[in-house]
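Below is one structure, written out as structure tokens; comments come after it.
Only a single protein chain was left out; the remaining protein chains are all shown in position.
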Amino acid sequence: MTEARLIQGNQACAEGALAAGCRFFAGYPITPSSEIAEHLARSLPGAGGTFVQMEDEIASLGAVIGASVGGMKAMTATSGPGFSLMQEHIGYAAMAEVPCVVVDVMRGGPSTGLPTSPSQGDVMQARWGTHGGHPAIVLAPASVAEVFELTVRAFNLAERFHTPVTVVFDEVIGHTRESVVLPDHVDIVDRRRPDGPVEGFLPKAAAADDITPLPAFGDGYRYHLTGLVYDERGFPTTDPTQTGALLERLHRKVDAYSPEIEDAETFMTEDADVIVFAYGIVARAAREAVRLAREEGVRAGLFRPVTLWPFPAKALEAAVGAARTVIAAEMNHGQMIHEVERVAASTAEIVPHLRVDGEPISPAELLAKLRERAAAQTGGRG
Amino acid sequence: MTDVRDYLREWAMPHVLCPGCAHGTILRAFLEAVKRLELDPDKLAMVAGIGCSSRLIGYVDFCTLHATHGRAPAFATGLKLARPDMTVAVVTGDGDGLAIGGNHLIHAARRNVDLTVLLLNNSIYGMTGGQAAPTSPAGSVASTAPAGTAEAPFDACKLLEGAGASFVARVMAVDPIMSTNVMVEALSHRGFSFVEVISDCPEYFGRYNALGSGAEMLAWMARKEAGVAAALANKRYVNHVPTASDTSGLATGVFHREERPVFTGLSTQAAR
Partner (left out) sequence: MAEPVRSLLLAGVGGQGVVLASMIVAETLLRAGYDVKQSEVHGMAQRGGSVFSHIRFGPAVESPLVPEGTAEVLAAFEWAEALRWLQYVRPGGAVVADVRRVVPPGACSDRRAWLSSYPVIDATVLREREVKAHLIDATALAADLGNVRAANSVVLGALAAYLDVGRDYWESTIADLVPRGTAEVNLAAFRSGAEAPAALIDLPAPETGTGFVPARIEVNESWCKVCDICSRVCPEYCLDLDGDTRLVVVAPDACTGCRLCEMLCPDFAITIHHEGQVPALATTGAGP
């Protein structure tokens, strides 16, 4: 292990990308994500990579897709307004099955909103933001160290499943400096390339595991990539059978592998009466609140989804167990709470704790909420 | 390689474009240029956006990337920076390249990325059903301009030259030999090369403006100095026809050529 370093979340993201093998970055300046681009503008060329500042976020993800089609691991980073513009190409990358990583350092919204304040307002957009419906993989780190770790994982998942992967964290994590020890080795996954003959290559022929090979342009396999619905040759089709098969496969490619993809952290949930559901920076406040509540005798616990999408429903169900209350804490007007309700509303009361004023949720307010809900439970019994 | 048809994905033919649409003629002229330059199909990528012109790339047996509407220059920029060993050509249309994708096009030109862009200008949106385009001559009829467009059109070549394209040319589909010659020069140019190709759209632009079939539209195209505006001027029911001086924009040839540093994305290395 290398020595501990004091680095910012955005820098950890850039270093994670480099460690994962990212050699192409295209982006557009936007607060609070710009440090990722600035760091990579300095470090990519020396690593044999390419940095380009594009004319907008649409073009940024377009260039990233172009570079990935050329065989490079590629990413972009942005914040809410830019993330909105990128939705078009997130859909394209999902449809055409082009690996790429999009980082969204969330700020207050809607619209231009609060550029320098934290938010978690984009988590549903990360799932449903582009038109037409598509599978999504979205990771939500809660610390600077985890930003590094999950950025690496985002590349590995993108390369494993040939799909866009989004990393969402908020302005506080992006701009927080923490002492972290970055690993000097990370496991890296590379996309599947074809090994058959070039002649007669069918880029989208049925694959037993639903993951079709992806040769780089220029490597001898000549094929067509499109955002239209395509057949096994990659060529546009409107045939209902082939259309259905393609869309089912694209969804199955993530859904069927969700046990492998999903990740969640639990803290003191085994015997908990009240569980806080939180992710990202809020989960850190929640962890502190749970610890303080336990000291007061409140049987509190924390459930933190690390993958927001696919949503770790089974893990949540297991964690909730016999708990009678789940406090869903989010820095938005209630987004992931709908998933919590879907999973746990039949066995527990789901209580929102939401903030949309640009201020992070504090341990103190969550502690107060835990006390209040525990008291209510006791009162209910009495 | 004796015939440009050997470059086609024959299993995908015939292509989707309408009878008399000259886009296929332009593709053929391009393939003649590929043949003359003996480009390696494995190292030739064609990137396109959305629209009639962009569908062409599906029919050629190269590495073909059918991107999103207007964004082909951005995709192509990423691809070229990642694969400097490849020749990257963009096929776009007047709506794709000058309306929704205008920003990407001018910035690719400004950066001087080593791309060749063919902009097939048929003065209208064909695939969506004949709506007015940023190239529709003022006064021409479109489904969204039933009384004639009130807007002034872009001169694509002047726009691109102003944006910094280091090679700017215009040719006409009716002249496939000149088209091929200019495309050979564009593909050989180091840096961003832009070729506007005047095409036709008999199905919409021709029909709405009574310009006749594909053959007749090619005939007016052949009258280079007059062009479409003069043809429209003869149609009494078309309002706001441009003056004679407005037709001068349809000159053909290589308008601009310069050598300047090509953007490879690695220039920041020098700063380190």
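Which chain is which? They are A and B, in the order written, and residues in each are numbered from 1.
Simple rule for what comes next: contacts are C-beta pairs under 8 Å (C-beta built on N, C-alpha and C of every residue); 3 or more make two chains touch, one makes a residue touch a chain.
As the structure is a prediction and not an experimental result, all values here were calculated from the model.
Visitor: Which of the visible chains would the unseen chain be in contact with across the whole complex?
Guide: B
Visitor: Touching the hidden chain in the complete assembly: which of B:20, B:73 or B:102 does that?
Guide: Counting the whole complex, the residue in contact with the absent chain is B:20.
Visitor: Please pick, from B:34, B:124 or B:218, the residue that touches the omitted chain in the full complex.
Guide: The missing chain is touched by B:218.
Visitor: Which is it among B:41, B:84, B:162 or B:176 that touches the chain not included here?
Guide: Final answer for the missing-chain contact: B:176.
Visitor: What chain B residues would touch the chain not displayed?
Guide: Counting only chain B, the missing chain is touched by 3-5, 8-11, 13-15, 17-25, 28-29, 174, 176-177, 202, 213-216, 218-219.
The working rule: only the chains that are shown with their structure count from here on.
Visitor: Could you list, by residue number, the parts of chain A that touch chain B in their complex?
Guide: Going by the criterion above, the answer is residues 24, 26, 41-42, 44-46, 50-52, 54-56, 58-60, 62-72, 74, 88-89, 92, 216-220, 222-228, 233, 235-236.
Visitor: Spell out the part of chain B that touches chain A in their complex, as residue ranges.
Guide: It comes out as residues 9, 11-12, 41-43, 45, 47, 57-58, 61-68, 71, 73-83, 85-86, 103-104, 107, 111, 263-266, 268-269, 272.
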